[in-house]
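Showing just some of the chains, left in place.
Chain lettering (A, B and C) follows the sequence in which the chains are written, and residue indices restart at 1 in each chain.
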Amino acid sequence: MGLGRKLRYGMIGGGPGAFIGAVHRHAADLDGEIELVAGAFSSTPQKSKEQGRILFLDPERVYDSYQDMATAEAARPSRDRIDFVSIVTPNHVHFECAKTFIEAGFHIICDKPLTNTLDEAEILCRLASEHNVIFGLTHNYTGYPMVKEARARVAAGELGEIRKIVVEYPQGWLATLLEETGQKQAEWRTDPARAGVSSAVGDIGTHAENLAHYITGLEMEELLADFGTMVSGRRLEDDAAMLIRYKGGARGILYASQISVGEENALTIRIYGTKGGLKWEQEHPNWLTLMSQDEPARILKRGNGYLSRAAQHYTRLPPGHPEAFIEAFANIYRAVGRTIAARLSGNEPDPLDRDFPTVEDGARGINFIHTTVRSNAERAWVDARYSPPGA
Amino acid sequence: MGLGRKLRYGMIGGGPGAFIGAVHRHAADLDGEIELVAGAFSSTPQKSKEQGRILFLDPERVYDSYQDMATAEAARPSRDRIDFVSIVTPNHVHFECAKTFIEAGFHIICDKPLTNTLDEAEILCRLASEHNVIFGLTHNYTGYPMVKEARARVAAGELGEIRKIVVEYPQGWLATLLEETGQKQAEWRTDPARAGVSSAVGDIGTHAENLAHYITGLEMEELLADFGTMVSGRRLEDDAAMLIRYKGGARGILYASQISVGEENALTIRIYGTKGGLKWEQEHPNWLTLMSQDEPARILKRGNGYLSRAAQHYTRLPPGHPEAFIEAFANIYRAVGRTIAARLSGNEPDPLDRDFPTVEDGARGINFIHTTVRSNAERAWVDARYSPPGA
Amino acid sequence: MGLGRKLRYGMIGGGPGAFIGAVHRHAADLDGEIELVAGAFSSTPQKSKEQGRILFLDPERVYDSYQDMATAEAARPSRDRIDFVSIVTPNHVHFECAKTFIEAGFHIICDKPLTNTLDEAEILCRLASEHNVIFGLTHNYTGYPMVKEARARVAAGELGEIRKIVVEYPQGWLATLLEETGQKQAEWRTDPARAGVSSAVGDIGTHAENLAHYITGLEMEELLADFGTMVSGRRLEDDAAMLIRYKGGARGILYASQISVGEENALTIRIYGTKGGLKWEQEHPNWLTLMSQDEPARILKRGNGYLSRAAQHYTRLPPGHPEAFIEAFANIYRAVGRTIAARLSGNEPDPLDRDFPTVEDGARGINFIHTTVRSNAERAWVDARYSPPGA
């Protein structure tokens, strides 16, 4: 690799009990290529310190605020400064935090959705470009090897021209007014002040949109969305469905639901073209079904030699030894990390490692959220075309 | 039963090579309670005769036209006249044929969709009522025992109040311009003159609509549909998706597709309520999944003692001995047949036997087709409320 | 076909409430090629008459005993005599009944296992041959189209040389002492006087053995069996497992269990050869999985044009319209029936129709039962080679 050491990072958010912070740390730890050395884990300094202790960090590098961390880390000699920062706070903090670290010259991994407004998202796109910062966004589902295989098969033309995309993301965890029971996740994800204008679309619909875009490369032209707030007393939609027309003529159905009782995290995509179809299910991520008109369906399984280079590059285990969510998440970290390491050591990254969601994907996602909100409000088809700055 | 003999029927349509005619005959034959004694199997007399021979019918009762059959059978003494007629022709013939036999006093089993226009459908509703004719419509998917179980569980409140219905019916057989290769099924189903105003919705979308209605009893309030004619040169839509708002607030997604390459007949329904959810897949019809928030999902399997009386009534085999399409279809025949037999013998039918789709369901389906066509044309939400005459 | 009429049959056994008799009648009825015209449905004349009435039979042809039926039917003019007889009684009656009808010159369909002793089985083989009688045995699982596909693929060499067979048949219905609760099925199937020397192997293990033999053609060389009578108070084994060595070197595992709580009728076979493997599950009978070393697994689905002629010949519905147990059972009836019809009309049967289990398969099954009993008693490997008379 050339860098000759593990990559160092700091984390913003991810204090005691936070789900997604722990996931990011597992993802960073998994390959032994990256180490956590600093953090501002909570807006409550006491909690930040507690998390630092749990993680065996040098107390000096456990900060009371992300601003302190940016200042102090930037002031350290480069030989032990953090190389990048991971932002895993609730949505409304992403923007200021990312802006601060970009301007301080640090590379970024940020949770999704990128920001709460499209203006903020586009500002980050421009800043990242101006400061030449590597910016990875954890649309983690694209880290699955069989998602990469799906993309490779579509790119190779095995499905022919795409005609239809059905992507769905049902969950059931918000089927009751959980946010009033003290559950933290439910609280902030249904709070407009922290989650933004949308809950179901913002939290999970954007993953569905990103997944479809990642695999097919198709751009939306128009969409018509219908939002439901099915749980009385909730402040944001907990169920959203939409019809989509893509450029070039393909049709789409996308839905995200948080009130589908009994569903856990059932992100699923089906794509049909003129020559074939495919199906992938996040809860059974090691398999990809390929279908055609005149031949039996094929079940492609992770780890096999018949898969694409991309799928094989992002696989750690042989066939039948399943990989799952953390490994896919770690693929984002490994890809961003190796790209940063190459930059730091003056090398070109392996093109296979430059395959991760970026700040531009983040802006696309924010535009998507706001477009669906508008369509729902107008009860009409709306223009869904969008290009992020610099794209 | 009281009748002391098999019920006798005649068939209109179902000549050599016709798929659905053969299915109706298997369904009628399966239980040994009904026998085919007459037919007008084709508009080509030669073909009708050929089919009669294959079926070992008395040549005297193989007719050149359905009109001849109606006249001749009505003229026979009641002791050997047909008790009902099965109409299995292409859609555009249903109306005149059904009208003729209703007016001649015969009970009816008719394939779906009922007619090509709503006027025709409503006329049949009124005629059937006036002539006191039993009229069964072969929305055969509601004949599956586990669909009846789903309905029973919803009725018993196990799902709580329904919030969301996702019903999909993807097929792939029309992914190419099959109608220009001489394939008869493809020819008439994509021909506006014979199939009516819709292909995907008319042929299969109506099954999806009927299934959702049968299980939940919910009535549509509004819908927004998007049709695609994905195969160039085709004259009717081969892909249709819609968002639905039901009375009472539930939301729905329904889609029907004939260009989903690799899909065979993948009718699937998922329903989510305040307390639980369920999933049923036509291609694996012996299983029904029930989900809840705080308990493991349960897999209910056909044939078991823990199922509802309705599910058990429509089951012929013990658990693990799978039943399938023909048995479900036969359940419609058995239900209609026993209801007719009860009428003929002056008895009340078993309420469990009166559970079959009727001419009113047919009218509801025709209204549904035309409503989706209108919404697609207007690119807007439209009023979807409807009550068939007499309902 | 030339016969110009439906084939006529009589049934022995299958009185009120009998499971397997009803299955045979559905199977015979399904295709409209065969009609039931006579029966001796029970050893209790009153019950036989009652069943005759339920089935709308001519009371003259509902007999008090199978002997009466054999005599009376043989005395009828050939123009309305039964063409064959279906024997669906408990096992211990098969022999005398089959012998009687063979000697009276009738063709036979008999339920399995063929007889209770090997002597009896071999006598029937010889008699059937001497009297030139067509004799079908309802090892119904070989009637499934995808089982025929499996056989065709093995025959075509797609798996290479067979190395390993794993065939299992777990059920759970006898996990308690059901035979003491008045349940008739449980009573006779666990009664040595009626079921013979074995319950689990005799009732279901023979199906497993027949299935493996049908698909691969392999002959056993040695086997070692272990029987368990897991439910205290039971008189025959309710769980049996065995290791098998086949001629040519392949290895096998076969087990049959009636105490596998929660299992319904989970007959499953997996076969591995030098080049590929396959898997088929009776509870999901429309699918066949083909595996190979360097290619994705393929899911073959009933009804498709890529299947063998045999699979297509035994299929009634297009892909995605599932067929199941009754259709497979009906395939045995249709095959035997058409072979009889060809004989009666002086024609050669279509070779595809001559594909059904015979009296020789029955003798092979009886030998198998007795061989496993012997191995279990001796707790040792025993010689399992066998050729039925005339084979």
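We take it that a residue touches a chain if its C-beta (ideal position, glycine included) is under 8 Å from a C-beta of that chain, and two chains touch if they have at least 3 such contacts.
Remember, predicted model here, so these are calculated numbers, not experimental data.
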Query raised in the report: All chains are the same sequence, and 3 are placed; what is the full number of copies?
Result: 4
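Note that only the chains that are shown with their structure count from here on.
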**Report entry** Chain whose averaged C-alpha position falls nearest the assembly-wide average
**Finding:** B
**Report entry** Proportion of interface numbers common to subunit A and subunit B (over half same, under half different)
**Finding:** same
Report task. Averaging only over C-alpha atoms, locate the centres of subunit A and subunit C and give their separation in whole Å. Result -> 56
Requested in this report: Could you tell me the distance, in whole angstrom, between the mean C-alpha positions of subunit B and subunit C?
Outcome: 34
Requested in this report: Provide the C-alpha centroid distance between subunit A and subunit B, rounded to the nearest whole angstrom.
Outcome: 44
Query raised in the report: Which residue numbers or ranges of subunit B touch two or more of the other chains?
Result: 263
Query raised in the report: Which part of subunit B faces subunit C closely enough to touch in the complex?
Result: 4-6, 19, 22-23, 25-26, 29-32, 36, 55-56, 171, 173, 263-266, 282-286, 301, 303, 316-327
Requested in this report: Report the residues of subunit A in contact with subunit B in the complex, numbered from low to high.
Outcome: 159, 163-164, 166, 168, 170, 172, 175-176, 224, 226, 228, 230, 239, 241-243, 245, 249, 251, 253, 255, 257, 259-263, 270, 272-277, 290-293, 297, 379-381
Query - subunit C partner contacts - residues on subunit A that touch it in the complex - result: 290, 294-301, 304-306
